[in-house]
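The complex appears here without one of its protein chains, the remainder shown in place.
Moving on to subunit A:
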Amino acid sequence: MNMQQAIKMTAAETALVDAYTAQIGDLPGDGAVLSLRDTLVHELKTAGLPTRRVESWHYTDLRTLLRAVPSADPSAFADRVEPIVAGATVLSVRNGEADLKSLPEGLTARSYTESLLDGSAVAGLAVLGSDDAIGRINGGLVRGGLEIAVAEGVELEAPLEIQVAQSHGQAHTRFPVSFGPGSKATVLERHLSTNGDASFVSSVTDLTLAEGADVIWIILQQQGASDTHLGQIRFDLGKDAKLHVFVINAGGKLVRQELHGRASGEGSDLTLRGINLLGGESHTDVTFTLSHDVPHTTSSEIIRNVIFDRAKGVFQGKILVAQDAQKTDAKMSCNTLLLSDDADFSAKPELEIFADDVQCGHGATVIDIDHTQLFYLLSRGIPENKARAMLVNAFVAEIVEELEDDEALVEALEGVISAWLEKHA
């Protein structure tokens, strides 16, 4: 097949290209940024959105699944909402305009729009590979976001909540965040929609952890039932850096959350925990790649999926261990509760190993609720729907409990999960 051949564009592809054309002259950027945007949109036009023939999109055929894209509306950003943890510092993004207020000491933030305008954003705008559709869409259309830095040795006391609230239309945001040596922080990246109108959101977060930084990064995705959310987290771990990423998907119609990172400093550690709550007709895909580049790095991933109704869930995880990365310890597991015969789940946990002195493993299970556990609860007089809800809750809640150091945060996240389960179970 000749890849150069022009493809017939789908409605969604046309809408994305049109959104770009309509905003030419208005999208922020210096010469280099604007020319890169042009290239990215041109690639989107010629290659189209990825289909299942692109291996990394095997279970999420974006070209077929993305039927329509609402047109961009600059006034579509919603007002700020209360943070889920009381006392958190809130930074919100409205129409690309960063809403900056007084920040705690050691934390600096500026609008990403400025980085686009002065050209300092150009290096980070490059795509990760030819299959990086999210990077391409976002790079072409991004208007703003926040550039955040946590200074060396600073320990943030209260969690930081980054809010991207959308009512309809499109939102394309970026968050380059750097954590200085020895810094410590808990950050909540929260995507939500305030009404039922369809919105299309792309967001790229780029985390850099310097030596000894210790970070908890939580992505809480609570988009509306007709929204499309394309999220991407990139991360790079320095020497002895510790990153704990928490992904909670509790919304959206078509969701793809990618995480791509490198353990590039010795002694670095990544923990990924994911909770995906799927119901209705939604399609949620979590795709993760981690490259262990140097010796003595560790990682652990646990993904829990709960799937109701006619929803489709996907998990793709890939761990690469480079030739010199001896003594790597990597464990990945993905457990799924498939609660409806119309639901659907696919997993592809991959390992690619080139070093011989490593411990790597992965496990994946797909099951229904354990009947003996259900029977136990029923025999004690608990009604079936309640018993089921308890078991499902227990299945995901144990993951949240790992954040035991911050009780208010655990409580808030459990609240989000319980609220979702009450609505769907």
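The working rule: contacts are C-beta pairs under 8 Å (C-beta built on N, C-alpha and C of every residue); 3 or more make two chains touch, one makes a residue touch a chain; residues count from 1.
Throughout what follows, contacts and distances are computed from a predicted model.
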Undepicted complex member, UniProt protein name, chosen from "Autoinducer 2 import system permease protein LsrD", "Cysteine desulfurase activator complex subunit SufB", "Hydantoinase B/oxoprolinase family protein" or "NADH-quinone oxidoreductase subunit L": "Cysteine desulfurase activator complex subunit SufB"
Hidden partner chain, touching residue among A:V90, A:L117, A:A151 or A:V366: A:V366
Sole contact to the chain not displayed, among A:L36, A:L62, A:I233 or A:V358: A:V358
Selected from A:A133, A:A343, A:V392 or A:L413 as touching the chain missing from the view: A:A343
Residues from subunit A at the interface with the omitted partner, ascending: 1, 55, 58, 323, 326, 331, 336, 338-341, 343-368
